[in-house]
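Only a single protein chain was left out; the remaining protein chains are all shown in position.
Right after this comes chain A.
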Amino acid sequence: MELGEIVSVLLQGAVVTIQIVAMALPLAALMAFVFGLIRLYAPAPFKQLAIVYIEFFRGTSALIQLYWIYFVLPFFGVSIDALTAGVLALGLNIGAYGTEVVRGAIQAVPKGQYEASVALNFSASQRLVYIILPQALVNMIPPFGNLSIELVKATSLVSLITIADLTFKAKSLADMTLQVGEIFGVVLVLYFAIAQCLSLFFRYLEKRLSRGLGRGGVN
C-alpha cells in the first residue's frame, strides 16, 4: 500500500478521534467544575457524593469503565451506542481528575483575596465569580492542558468497543497490509499533532488569562 493511501485512511480515523476529544473534553470540564465546586462548597451529603464519583473514576481502570458502560449496562436495560459510551467513559474519567484540579486551583488563591472580598462586602457568589475563579482559572490551565493530552491518548481505548478511531484504523490496516512500520509511524505523528494543537491552545489560553497576574506562563 502506498504511503499516501495509508495516510488518507488513517486521517479518517484521526477525524473520529478528534470528534471524541471534542465531545469528551467539554464533558470533562463540566464534570470538573461541577464536582470541584460541590467538593468545596456544597453541604456534606453532596460532598460525599462528589468524593464517591472522584474516587471511583480515578481508582478504577478507564478501559473497564468503558466496558461497563458499553457491555454491562445493557444488561441493566441501559443501551448506549458506542460513540456515546466512549465519550461518557472518557469524559467522566478525565473529569474526575479535573475535579481535583479545580479544587486545588481554588484553594491555591491566597486567603487574602477572600478576606479583601469579604471586607468589600461582596456576596458569597460574587466572591467566587468575580474574585476567586478568575484567579483560580489561571492556575487550572497547565494541569488542564495535561489532562486534555491524557484524554487524547486515552481515546485509543474506544477502538476496543468498535469505534473506528485512529488506533482502530491503524490496527486493521496493519492486519491487512503488515506494513507496521509506516502505519504506526504515521499514527504516532497524528496523535502527536493532535496533542500539540491542544498544547498550543492551552498555552495561548494561559497567556490571555494571566494578564495582570504577573506570571505570564511559558513563552
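FYI, a contact is a pair of C-beta atoms (placed from the backbone, for glycine too) under 8 Å apart; a residue touches a chain by one contact, two chains touch by 3 or more; residues count from 1.
We take it that contacts and distances are computed from a predicted model.
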Legend entry - Chain excluded from display, named as in UniProt, from "Ectoine/hydroxyectoine ABC transporter ATP-binding protein EhuA", "3-oxoadipate--succinyl-CoA transferase subunit B", "Proteasome subunit beta" or "Cytochrome c1": "Ectoine/hydroxyectoine ABC transporter ATP-binding protein EhuA"
Inset, instruction - With the full complex in mind, choose from A:22, A:64 or A:120 the residue touching the hidden chain. - result: A:120
Inset, instruction - Considering the whole complex rather than only what is displayed, give the residues of chain A touching the chain that is not shown. - result: 110, 112-113, 115-116, 118-124, 126, 130-131, 134-135, 138, 211-214
